[in-house]
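In this view, the complex is presented without one of its protein chains, the others remaining in place.
Read from first to last, the chains carry the letters A, B and C; within each, the first residue is number 1.
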């Protein structure tokens, strides 16, 4: 059983929480906690052994936690996701493979694309693919996408190289639920064509960043980042190619963390218990 | 205040420990715990805020911990070390620099060398250097070294590229107190001339390993490891040269962990709360 | 056009080779060379721009190279491979995806498995899968496998987690043509169950090694290696799981290098022009 707690900090929280678990005869296998002193904020992730009813346990915990505490006992074990794509296959294919072999930590409900090129790979895995091409009026396309997503009720929406900027209206529908992979080491090279920017600047490392999507483009809370070395012999196209490898791997890592309830969001930052 | 606990595991340990801290009005800043299920062993490192007498707190904790528990409240904050060297300067110099600027997390009491080449750099930093050359009868040299070390009473002995094998008799004097840097990614290339072995095998990465010294050569509990890429253009000598960089950096990292009471030893493994 | 040369070293080789290219009005885009002084051996990989007939160019080059030189002008641009598997999907799936999207640098002709579990994923990608289960008499199974491979005439055979040891007789059929992924940082933990060995040793890094297969188990020329950090919280099973990520990525990298004619084998080592 996994227990997730986020609340205002106070003295004795750990003692009170662990006493309640002990009274419920739950054995702590793993306890990760963090106190953000500047924000006076407490974060905890517990893995416990034993049998307990979720609702009474949640109530008992609520009683000893500060008001406004976010608590979740046994968060949805088999999460569900919707994936959004444009034309690049690498991140999507990795997700489909893991989904196919039951190692994703979630079920892919469907894929939404604004181009049709990735229809075929979804067919190969018997995953529904919906083409929602970009309409001149962005609001129209987004309305269609939101409608489709809401029909599926996913826990998370994964932008697996979805190359359109989503409006604040769209994002407001799914707060802290949209995970994006950006093809640079943010905050360097935010915005369009980061590899071209990286090439022109002559950097010696290129990166990828997985983050939650907020209203501010490429400014949401960062979940995971990774880099690979490049050198003078790389063209911008070579960087794109090499970059795909880490994009795939960073997104896979971020999804693993998010889907295992290891990522907490507070303001514009994350606490990640790896 | 730092509190270190290692004992047999049982249900409710965290609750009991945190209750005692709470009663002593100590606020937990950071709590790291690990349960080794196979060994049924509990490890905890706490950083707490507040004022408390060490001895009564230690007694209170002892009462609720299983018999044989190892507990340490506020482990020696300014640790003391003795460094042993042969001819290579890189690890020693790094330690002397950090010692000089107060960022080592320990005080270097003295340096013992079996060659005189590193006398001069110790002089530059006003650190006593003792030359104890290797006697035909190893037992004689080791007796002298032990005598010198015991006079200084260090918390740890650091083998900063000390190129002689210490006898079990020597090691028995300082259990889990001798930190060594081995110039390979153990268990690959244990023993002598690891870079030559690495060169001949044609590996694409070389490594360094910091570990506690036990009776079995290069077999003690590993604290930290690191690697760097190499390629066909590296001669064995180039590997030696590049390897020095990670030897320095791995030993520095291991010392940082050990001197901050972040490393627990149980049987032949470590638990490291980074 | 790619030109690959391996021969005994002598003074003036680069001058002679580049003169011939210049006379053929071929412009050098990229020239990578290495001289192994201990072995007195010369390695060169050239990418050149321009139009030239392969056979006369190869002849001109042969005339100025030492006897016994291995030279290859424009090595098979679209290589062909056969993949051999047992039960684990991760390396195979990665290869099938890249093959499907034309980014592997080769065509997968077929997959041979000694278990049937990976039949289905091959079907999804319309790649022939042949089940050749392990016969009590190993020679029988290997004869069937060799027969199948020879029917397809691949440039390389890729052991994508094929968990059986191939006999010297088998290997002799395909010298420097069989690429294996071993799930450890060789030479550490050769042989069976490397993650279990790694867990028991308490290492802080685990690795994967791609190498050519020779008669000596896990002793062939190394192409690529990579590591990831682990810690005390990893069970042997966790190491297996994390290890799969680097196994996939190291094998992908090794195949990229091999299929782009960037890997030279001499004795038991490789020269890799990344």
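Methods note: contacts are C-beta pairs under 8 Å (C-beta built on N, C-alpha and C of every residue); 3 or more make two chains touch, one makes a residue touch a chain.
Computed from a prediction, not measured in an experiment: that's the story for all the values here.
K.L.:
Going by the touch rule at the top, give the shown chains the omitted chain contacts.
P.N.:
Checking the complete complex, the chain left out touches A, B, C.
K.L.:
Among A:12, A:154 or A:207, exactly one should touch the missing chain; which is it?
P.N.:
Spelled out, the listed residue whose C-beta touches the missing chain is A:207.
K.L.:
Please pick, from C:29, C:70, C:131 or C:165, the residue that touches the omitted chain in the full complex.
P.N.:
Spelled out, the listed residue whose C-beta touches the missing chain is C:29.
K.L.:
Against the chain that's been left off, what residues of chain C make contact? List them.
P.N.:
11-12, 14-16, 18-19, 21-22, 25, 27-31, 33-35, 37
K.L.:
Footprint of the hidden chain on chain A, which residues?
P.N.:
34, 36, 185-189, 201-205, 207, 221-227, 231-233, 268-272, 274
K.L.:
At which residues does chain B meet the chain that is not included here?
P.N.:
Touching the chain left out of view, chain B contributes residues 30, 89, 93-94, 97, 100-101, 121, 124-125, 233, 245, 249, 252.
Please note the rule applied: only the chains that are shown with their structure count from here on.
K.L.:
Where chain A and chain B touch, do the two copies share over half of their residue numbers, giving same, or under half, giving different?
P.N.:
The interface is built from the same residue numbers on each side, given that over half of them are used by both copies.
K.L.:
If you average the CA atoms of chain A and of chain B, how far apart do the two points sit, in angstrom?
P.N.:
38
K.L.:
Just how far, in Å, is the C-alpha centre of chain C from the one of chain B?
P.N.:
It comes to 40 Å between the two C-alpha centres.
K.L.:
Where does chain C touch two or more other chains at once, residue-wise?
P.N.:
Residues 233.
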